[in-house]
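Yeah, one chain of the complex is gone here, protein chain that is, but the others are all in their spots.
Chain naming follows the written order as A and B, and within any one chain the residues start at number 1.
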Amino acid sequence: MTSQIRCEKNVQAHTGRIVINRVDMDNAFSIEMVKAMRDGFADFAQDDAIKAILICAEGEHLTCGFDLTQVEEIYKQAPGGSSKKVPSQRARLMAQDALWWGTDGLYKRILHSPKVTVLAAKGMCHEVGLYLSLCCDLVLAADTARFGNPRWSHLGVDGDISMLVAAVGLKRAKELMMFGLEWDAREAQTYGLVDEVINEVQLDAAALELATLCTQVMRDGIAAEKHVVFASLAKMQISTGFATAATVGAWASNIHFRPGEFNFLREVRNQGLDSALTAADTHFHP
Amino acid sequence: MIHVTETGAVATITLRDCEPLSRHDIDFAMQLRDAVRDTADSNTIKAIVICASGPDFSPPSSPTDLLKAAEMFSGAMRHKWHAAYCAPSGLYQNLAYCKKVLLTAVQGRCAGAGSMLVLCSDFTVCASRSSFESPFATLPESSLVLAALTMRLNRAKSWMLGPQAWNSEQAVQAGLVNRAVDAALVSSQAQTMAQLAARMPLDGIAMTKLLAEAFLDTQGVGQDFDMAGFYCDSMAAALHARRSQQRGASA
Partner (left out) sequence: MKAYGNPDSLRSAPGQVLFEKSANGIARITLNRPEKHNAMTVPMRARLMTLIHQCEEDDDVRVIVLSGNGKSFCSGNEINEDWGQRVPGQKRMTLTMANRYASDLNYGRQGFSQALTRCSKITVLQLHGYCAAAAYFMIATRSDLVVVTPNSKIGALEARFLGPAGAVSAVHINRILGTKAARRYGYTGAAMSGDDALRLGLAHSCVSDEALHSEVNTIAMHIASQPLPLLAYYKARIRAAESLFQTNVREISGLLFSHFLQADQDEAHFWTKVKESGVGGALIADKARLAAATKKVEAA
């Protein structure tokens, strides 16, 4: 458990709420936070009183993504992760599965939630934030929201792309994948990532209203549809996409940087996160 | 006929236009395939831009040329045609599954094979006055699955069945084209986008492309190419019927 992920229930309103709260780090997700959110979803899934789940955040941003200071820690914690100086391939695969893409991974848990999921997005919605937008059923974005995964252009794409393509189309998805872009809220809405753009001041209330609207449907109605959705996600090969992402994500740590190429994770290791971010900015946006 | 230059991590392949491909010229397809494959194989190249020196990236073919082209895929040459255009080692699969980032820079009209090149590339820049005709009326190797993945299902059907070619605005809105710019800026915009993509580490591009290739195959793109051979005879019959109708109308 961590206070940086708060899980709340309003049984009368039939809504659950998950609040991301690590404002001093732009809501960067630590391993503990990933697990807490994952467990929160598991708990809501089992609670018959809950029909809709809202994800929101304290502070200016939804999330800047995974806490990069913990990248190596993920692998060390996995089986076979500590036996050698460089974590084994099996440790990397199991970590990818456990955290994100496997049966109990965060993204799988959200995508396969038997309840309606609503996201209130604002500020930076990077990496984990992008995937929260793709996995949640309904996405309201503040006019401050910006969506992307800059890390991809530093490293290469190492996550599922099937959901992004299903949402925005192949060539548009590739812009986000390869150019290190951010889409602002309006662009994200136009392309098919966001349902509605709201003034930031009204965001949380609007998201709660939307979640409550969804609770008007019978529990059996929500569950019936959700279970057919799981089947159709499989038909659309999203589950294959997740499996591929876990495999490829594990390869990401095998990447060899050639002379002149910027090794972001080495910078983080040697110079610390802030310095690495500045150096990345200089390298990629001269 | 095909000119290749390299600037840093970006290779530029210049054709006069795609007309020989619309005609199903086998030698030309192999030359372009080789150019793409060889540049993709280089350890210094990360992005490849395909552009045309002529006024149109891919001018529409005349009805007579289309009939001659149909000979390639429905006559004695069909196996060679299949190997050159449809097979995994053929032109379009080398483009759609290219190991490096692939961009098309489109000036003027884009019909037939040019539209298929656009579908197979990762990114497309066009001139604001460019137009895009669907490739489905003339190329049995054109991929409707790739079109649907790019622009959603009904838009792909609209493109195929609708009376008019798309203008650049429609093409951008549908997601077929990434950017439409003034004609004078097409080339530089394509180079800028290529440079942007080339910032990714070489291994990162390999990883990205492996993911993308796996994805395309889960969606049926590979199978769509496999089916091309089955469409040849009916495509040829359709082209002949259209020619007869046009002759009848002008008589």
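We adopt the following convention: contacts are C-beta pairs under 8 Å (C-beta built on N, C-alpha and C of every residue); 3 or more make two chains touch, one makes a residue touch a chain.
Since the model is a prediction, treat every value here as computed from it, not as a measurement.
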{"item": "Residue, one of A:Asp26, A:Asp67, A:Asp97 or A:Asp137, that touches the chain absent here", "value": "A:Asp137"}
{"item": "Per the touch definition above, residue among B:Ser130, B:Ser168, B:Gln189 or B:Gln219 touching the missing chain", "value": "B:Gln219"}
{"item": "Contact partner of the left-out chain, one of B:Ile2, B:Met77 or B:Met160", "value": "B:Met160"}
{"item": "Residues of chain B in contact with the chain not shown", "value": "136-137, 144-145, 148, 151-158, 160-163, 174, 219-220, 223-224, 227, 231, 234-235, 237-242, 244-245"}
{"item": "Contacts of chain A with the absent chain, listed as residue ranges", "value": "13, 116, 137-139, 163, 166-169, 192-195, 205, 208-210, 212-222, 224-225, 228-229, 231-232, 235-236"}
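Please note the rule applied: only the chains that are shown with their structure count from here on.
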{"item": "Rounded Å distance, chain A centre to chain B centre (Cα mean)", "value": "34"}
{"item": "Chain B residues within the chain A interface of the complex", "value": "101, 122-124, 146, 149-152, 174-178, 193, 196-197, 199-208, 210-212, 214-215, 218-219"}
{"item": "Chain A to chain B touching residues, read off their complex", "value": "152-158, 161-162, 165, 168-172, 174-175, 177-180, 237, 240-241, 244-245, 248, 251-252, 254-258, 261-262, 283-284"}
